[in-house]
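First the structure, in the form of structure tokens, and then the observations on it.
For this view, one protein chain was removed and the others were kept in their places.
Naming follows writing order (A, B, C and D), and every chain is counted from residue 1.
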Amino acid sequence: MKATRIVRNILANYEGDTPGVKGNLCRMLMNGKLGGTGKMVILPVDQGFEHGPARSFAPNPAAYDPHYHYQLAIDAGLSAYAAPLGMLEAGADTFAGQIPTILKVNSANSLIPSAAPKDQALTGSVDDALRLGCSAIGFTIYPGSSLGLDMFEEIAEMRKEAASKGVATVIWSYPRGEALDKDGETAIDIGAYAAQIAALLGAHIIKIKLSSDHLSLKEAKAVYEEHGIDISTQAARVKNCMDASFNGRRIVVFSGGAKKGENSVYDDARAIRDGGGNGSIIGRNTFQRERGEALEMLGKIIDIYKGRA
Amino acid sequence: MKATRIVRNILANYEGDTPGVKGNLCRMLMNGKLGGTGKMVILPVDQGFEHGPARSFAPNPAAYDPHYHYQLAIDAGLSAYAAPLGMLEAGADTFAGQIPTILKVNSANSLIPSAAPKDQALTGSVDDALRLGCSAIGFTIYPGSSLGLDMFEEIAEMRKEAASKGVATVIWSYPRGEALDKDGETAIDIGAYAAQIAALLGAHIIKIKLSSDHLSLKEAKAVYEEHGIDISTQAARVKNCMDASFNGRRIVVFSGGAKKGENSVYDDARAIRDGGGNGSIIGRNTFQRERGEALEMLGKIIDIYKGRA
Amino acid sequence: MKATRIVRNILANYEGDTPGVKGNLCRMLMNGKLGGTGKMVILPVDQGFEHGPARSFAPNPAAYDPHYHYQLAIDAGLSAYAAPLGMLEAGADTFAGQIPTILKVNSANSLIPSAAPKDQALTGSVDDALRLGCSAIGFTIYPGSSLGLDMFEEIAEMRKEAASKGVATVIWSYPRGEALDKDGETAIDIGAYAAQIAALLGAHIIKIKLSSDHLSLKEAKAVYEEHGIDISTQAARVKNCMDASFNGRRIVVFSGGAKKGENSVYDDARAIRDGGGNGSIIGRNTFQRERGEALEMLGKIIDIYKGRA
Amino acid sequence: MKATRIVRNILANYEGDTPGVKGNLCRMLMNGKLGGTGKMVILPVDQGFEHGPARSFAPNPAAYDPHYHYQLAIDAGLSAYAAPLGMLEAGADTFAGQIPTILKVNSANSLIPSAAPKDQALTGSVDDALRLGCSAIGFTIYPGSSLGLDMFEEIAEMRKEAASKGVATVIWSYPRGEALDKDGETAIDIGAYAAQIAALLGAHIIKIKLSSDHLSLKEAKAVYEEHGIDISTQAARVKNCMDASFNGRRIVVFSGGAKKGENSVYDDARAIRDGGGNGSIIGRNTFQRERGEALEMLGKIIDIYKGRA
Partner (left out) sequence: MKATRIVRNILANYEGDTPGVKGNLCRMLMNGKLGGTGKMVILPVDQGFEHGPARSFAPNPAAYDPHYHYQLAIDAGLSAYAAPLGMLEAGADTFAGQIPTILKVNSANSLIPSAAPKDQALTGSVDDALRLGCSAIGFTIYPGSSLGLDMFEEIAEMRKEAASKGVATVIWSYPRGEALDKDGETAIDIGAYAAQIAALLGAHIIKIKLSSDHLSLKEAKAVYEEHGIDISTQAARVKNCMDASFNGRRIVVFSGGAKKGENSVYDDARAIRDGGGNGSIIGRNTFQRERGEALEMLGKIIDIYKGRA
């Protein structure tokens, strides 16, 4: 499949990487309805770990079935599908080769005692990713946690192994932990910082949340104000995060958070597009809706990224 | 990319294999103009090793450049491109992700003293294949050589490693060596036997030559005659080789040999199609022709496999 | 599944072995229509390697399909099914858990130059056996070949690995090579010697051929005659081989050779039974017959081992 | 490139080291405008990790782009460029071989909870350094932290591996942690002590901060006073640190800290020169200025080290 010029330009930014890693990035960038545009929509389904099955799937019981998500990602023409080991394995044979997959290799859950430092368990490996034919591994870091440094070391090691085997690395960079209050977790200075850390750790694709216009760190607040950095709109904040991602040399996708109204989802996509982001990684807002409705919404999001909506 | 029913049925035959291997088979089966038909046309360029550069490329000097072959395979809409390490590396970055590649991991050459037992040198590895993002490794065995058993052991070992990492294995099964005279190398009983050996060794894709109607082994000749096995036409002989490839449960592609007239090439393709073969692996007959001519010929071959010519 | 006293007595002979190995022997001894009797009938299909596909399968073309053999073994109520890697993999998923399997891990073929010392190629591994859920590995040794000692070393090493992982070892002990003339290959002193070597190498199940009443080695001949060892009947010769197999402490199955008349097959089975052998490993005489005929024959053989025919 | 006598004299101090390590030290000492003088100016860009992207790059947004720093270091004629994995990789191909690089293999950040003991995460490896063609690894230790001993063990291990592969080691020796108050972190007795620890750990290049004339440890204070050690000027304090660095047998570069006025930067450089230090490692004071201004400042600093300003 011939890569478009846009995609080839994106790949050219991954200078230190092997043809294997670039090939897998290319597969994701060329797959589905956004193939070739440099934009991506990824379906992540790790909420069963994070929030438990009922909170995740009861709103749309068909989604209890792992096949449901593979099929949704394929039918909606998405770029890739991301999930933990068990979810992927449960459809790996049926859907082999039909959609690029991302093995989420660490996971947290809602049963961790609240006093424990924020952390995740390693639940997959690069060998699993190869065996299952995944294009990438996905790994969550918690900048702000007292265990943050340990998580950085884990992913630095895994990324090295994955890259040498031609597997790309997606880092979920989620500020969380003792160093941050609730507002801080979504503050724009923190969000941009989270993106920068992921880039420095060698992430090929960075996944962050959309930010609020709050500024959390005193020293950062001073700099934002002194230099008049525009953070007044979501698009402006997306742009700030893209700057922090090596001036846009890394692919950045933004997560959508909990289920919300359609228009809000579309506004997010437009802000990501207008701020120069690469796309959405959108789970609950799709699979918690009835399938027809989800497909329609995803079609609309894809149209937004294509500049048609 | 949604796999067609035909492709899914083919993949279902690879029962012991991981989703990774199936994913790579799927990539090749879904790529290019024959994508989804269950048919394949592969471009192999290892003749620089086998016959030397002048014999290989002087007829069409543009083909001295490794980029030429990548581009030819992409522009012709082929299923995959196969070559030794140096050839693949010389374009690995430019064409990353744009065409499934097969790393030919062993190679012979025309400077081997003629008295030496038929053998090849191991010149690539599974790690190289992963690093270069290849969908498969390719390995030649010489049933009939006194070193045949050693070659079987080499590929059995490499195939095991490759499969565990999600990389498929293509076996070039070429009868050659002390046990065979010139007629024997292309005899139908030997060709079918070569296919069977590759299948038993765990090949995911079997590459053999088209056979003559000669019968080489006395015991086999008796059986062919006793059971009235039809070997009168090329299509019938292809069918006999497909039977020997687990009753068609394995993908078999047929090589074309030295450059020859167009009609002869088309006749071969029709025979492969009519005998139930999966396609052609066709090198010299394409890259030794001028590019425009080669693209036209490949287009015609693809039409033949689609049943349109 | 409760093991019978007979089976428990057999297992008790495997004194140095792990529960894993015994468990796998028990699975085979308790499976099928002879389950619990201490007798076994095994279907081996490695003739595609040994004699080529046409000689093996043309007499009954349905047998080109690897599924055919799994189904035959299951429908006939056999104890186990043995085949090389490719054959097993081609049905491993469909028939997983339905019949004990034996992975034949080395193989010869009819294209080996006749001047080469008798040998086989290693084409499978203990890891493959575990991955495919096999109860045992099967390995051929050629006592009498100049490479015999190398083969002994190979199986000693593999058997050690297999046993440590709970996988049983079946040794095909086939006298062949420079040390033996044609008569010697089936001589009773040689056959018993082959059984003894397999037992000494740690085989859990020994596969040998039925012997003639020829005595090949001068020194052995003298002893047989001096002590009046009865080798006049096939049953007597089977008994002689069982004596050589640790006085019957090892399971011994006898192979049937090329396709022949039904009565001859039944006579063999009765001789094995009457001589105290554990059963038959019978390939060409079954799968080269039409399926209905083969099932009938296998039913009769089973009846013979049950003492009903 | 012929090394000068000054450089050869410096290299002669690295008595236990391999030619590979010396070759890499030579590359840095012979590179750029200070090549051959025994002086160095290094550009370090790890502030994205340490302080976050906005604080680091907003003052000069062009610096968000990793290429900016490579180009700045090359155009200014610096000795080397140091950065974490992601930063180096993002320009590794474009600038391969054009400037010696130092892979910063551990990193801290401003989101670590303040109660946590001072530590850094390991985010790179010697293999990464080799793959990226780096001349050295860089590693921060925190003498004074309760995790200081662990950090010493980490770098002792990595330095051993790096040196055996011909890669030099730069130690950022930054006193910090429970043992030290704010004044103590920059006290001269502590600064000299930090240099000594780095030298004892086998650092080939030592990076420390410029010190104040504060004396932090009671016992040290007594000695400084008893022996009338001159710490009255910055140059005197630099000399004291050089003494602590094996009497100047190790290369020591001094970091500049946060952005400040030009004259202050020049005064620092003169003090380093006059005190016998080997040079500056200067990040924020360069890349937070507009490029033209930064080049001019670096030119002036180089002139200072050449004794021309």
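Quick note on the criterion: a contact is a pair of C-beta atoms (placed from the backbone, for glycine too) under 8 Å apart; a residue touches a chain by one contact, two chains touch by 3 or more.
Since the structure is predicted, the reported quantities are computational estimates derived from the model, not experimental observations.
A.B. asks: Taking the full complex into account, find the residue in B:75, B:89, B:213 or B:303 that is in contact with the omitted chain.
C.D. replies: Answering carefully, the residue with contact to the hidden chain is B:89.
A.B. asks: On chain B, where is the contact patch with the chain that was removed from view?
C.D. replies: 48-49, 51-55, 57-59, 61, 64-66, 84-94, 107-116, 119-125, 127-128, 131-132
A.B. asks: In the full complex, which residues of chain A touch the absent chain?
C.D. replies: These residues touch the chain not displayed: 15-16, 18-19, 164.
A.B. asks: Could you please point out the chain D residues that touch the chain left off the display?
C.D. replies: Chain D touches the missing chain through residues 1-3, 11, 18-27, 29-31, 74, 92-93, 96-99, 127, 130-134, 164-166.
Following the convention adopted for this analysis, only the chains that are shown with their structure count from here on.
A.B. asks: Could you give the separation in Å between the centres of chain A and chain B, each centre being the mean of its C-alpha atoms?
C.D. replies: Here the centre of chain B sits 39 Å away from the centre of chain A.
A.B. asks: Using CA atom averages as chain centres, what separation in Å is found between chain B and chain C?
C.D. replies: Taking the average C-alpha coordinate of chain B and of chain C, the gap between them is 36 Å.
A.B. asks: If you look at chain A, which of its residues touch at least two other chains?
C.D. replies: As it turns out, chain A has no residue touching two or more other chains.
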